[in-house]
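Only a portion of the chains appears, each positioned as in the full assembly.
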Amino acid sequence: MTLTQDVQATILRLRREVSALHAELTRYELVVWTAGNVSARVPGADMMVIKPSGVSYDDLTPENMVVTDLDGAVLEGDLAPSSDTAAQAYVYRHLPEVGGVVHTHSTYATAWAARAEPIPCVLTMMADEFGGEIPVGPFALIGDDSIGRGIVDTLRDSNSPAVLMQNHGVFAIGKDARSAVKAAVMCEEVARTTHIARQLGEPVPIPPDQIASLFDRYQNAYGQ
Amino acid sequence: MTLTQDVQATILRLRREVSALHAELTRYELVVWTAGNVSARVPGADMMVIKPSGVSYDDLTPENMVVTDLDGAVLEGDLAPSSDTAAQAYVYRHLPEVGGVVHTHSTYATAWAARAEPIPCVLTMMADEFGGEIPVGPFALIGDDSIGRGIVDTLRDSNSPAVLMQNHGVFAIGKDARSAVKAAVMCEEVARTTHIARQLGEPVPIPPDQIASLFDRYQNAYGQ
Amino acid sequence: MTLTQDVQATILRLRREVSALHAELTRYELVVWTAGNVSARVPGADMMVIKPSGVSYDDLTPENMVVTDLDGAVLEGDLAPSSDTAAQAYVYRHLPEVGGVVHTHSTYATAWAARAEPIPCVLTMMADEFGGEIPVGPFALIGDDSIGRGIVDTLRDSNSPAVLMQNHGVFAIGKDARSAVKAAVMCEEVARTTHIARQLGEPVPIPPDQIASLFDRYQNAYGQ
């Protein structure tokens, strides 16, 4: 396959970006050892850039990121891609607005996932970011399209950019890799705060119309 | 508006101070991503210095802090100010002794806020700093004066320099920005310790006169 | 007072040691802001070296440590000593084998202290270090000898080098400042692990003779 110069330049940029974003996963302690990864779609090509499998976060470089097609076949790279490549490729094939995917087993979110319990929306920060509860996806084994399909089927009808895959962990999406990382960070934050709130009683619910109002404002007016 | 040289020098100093104080929010893990901010009143002028909206803590500099008037209108700065500017400006307008305001969603304090439960005073450290319980303010949506009014109405009759806004998070005040940051740090500390104490039973109450005695000594005799 | 050269050299060494040991309190997150301190007795003189009051851990230097006599009166130093100086001086006056004292409000230990509940000995590590439970001392206000007397009366009959002062926090002692810091670190460690064990059921007790055997071996045979 011959790539245009534009696509080549985009891949170089995304290699740097995807490699660097893993530092946010370790900064916020969403991952241990090698158990989590970031990928980015290559805009204008049916390709994605993803972490190599089983490589320490300390050893990630733009050069050792792996480029695959959207079926997960390696196009560039000496290392095998993340074992979550098939799931993430499925997401890119079926959700065209998604430009980045992140997978973690962050502690509190995964605890909700182990109970197959969605995280209720009792924080204004959660209304802002998730527009309601964070839903639970099915139990699914690795090795075919089950995980990818579970992610897509769960998120398609939700405001939430994150899903708790049952007994497994978090998949978060965004318009680009940085947005997906932000969703993974905020998912753990609200999972933790809501867990701790629940330990000593019942949080006060937020009325659905207020959740909708917060979500609408934040998605359209926050930031620069 | 022409500023006196004194006010110009004060603004320069406060740009440095406010920018630098955000490092205390990350050091004590009171914030993730961009979810928290510090502001300072400009003494001698109806102005405040505040964090820009949605900018990473790593990227804060004295230069990109935003200067607004006390209605939140931008006077200096290329970036939009924090989305909490209106609330903090309200505080400065109505509590003239306040020189700094901090907003966080720190985990344990926000968990108490999600249950709309004040933090009881069962620690000598809390008697020292807060002089009693940390109160809960109303549920309030962003966009008008509801949050600012909720903060002011709650803190006006309290010894506490911090309020837990229901379902939302912490607003802390002080005679300057550094004092407000200290109040935010200590609020999370006592929220966490009291939560953990309560997990395995009931803490021993401290009699109100002892709380008053500790508060009085600390406010008047501690430090240099 | 004229000091011998030996005592002067010892004070210089202890200024460096006490200043540096505060980095262990922050490393293990036993303290926030300025809420904890280390002191050391000056062997061969009725003097102690202690942290100045209300100074940030980042700003501690050998030079700004304060030297006091064993009634807490300042002998060397431009800054006021820690507000815990009287309590620590009392310990040095009444327990001649103690060469170092540490005070913290570390989270889990202080949670036990808030419930006035001693930490039971259900971990071999705790048998090694504490030789039984970590006891609770009385509620005592700052300002006279109440805290010092509470520490001494509680620890005099205990194997434990740490006491949980009710509603307050931890005082730890040792043959020197480093040993006292170790006791403070291990106190929080066993307070946390025992708390977490208790959250989901009852820990298995360790028979008293086994605790005695572990304590004896560790105190006499561990390390270099």
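Per-chain residue numbering starts at 1, and chain names A, B and C are given in the order in which the chains are listed.
As a working rule, contacts are C-beta pairs under 8 Å (C-beta built on N, C-alpha and C of every residue); 3 or more make two chains touch, one makes a residue touch a chain.
Note that this is a predicted model, so its numbers are computed, not measured.
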item: Total copies in the full complex, given that 3 are placed here; value: 4
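One rule holds for everything that comes next: only the chains that are shown with their structure count from here on.
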item: Angle, in degrees to the nearest 5, of the Cα rotation that carries chain A onto chain B; value: 90
item: Rounded Å distance, chain A centre to chain C centre (Cα mean); value: 45
item: Distance between chain centroids, defined by C-alpha means - chain B, chain C (Å); value: 32
item: Where chain B touches two or more other chains at once, by residue number; value: 199
item: Chain C residues within the chain B interface of the complex; value: 32-35, 52-55, 79-80, 83, 105, 107-108, 110-112, 114-117, 139, 141-143, 166-169, 195, 198-199
item: Complex contacts: residues of chain A adjacent to chain B; value: 28, 122-125, 182, 185-186, 189, 192-194, 196-197, 199-204, 206, 210, 213-214, 217, 221-224
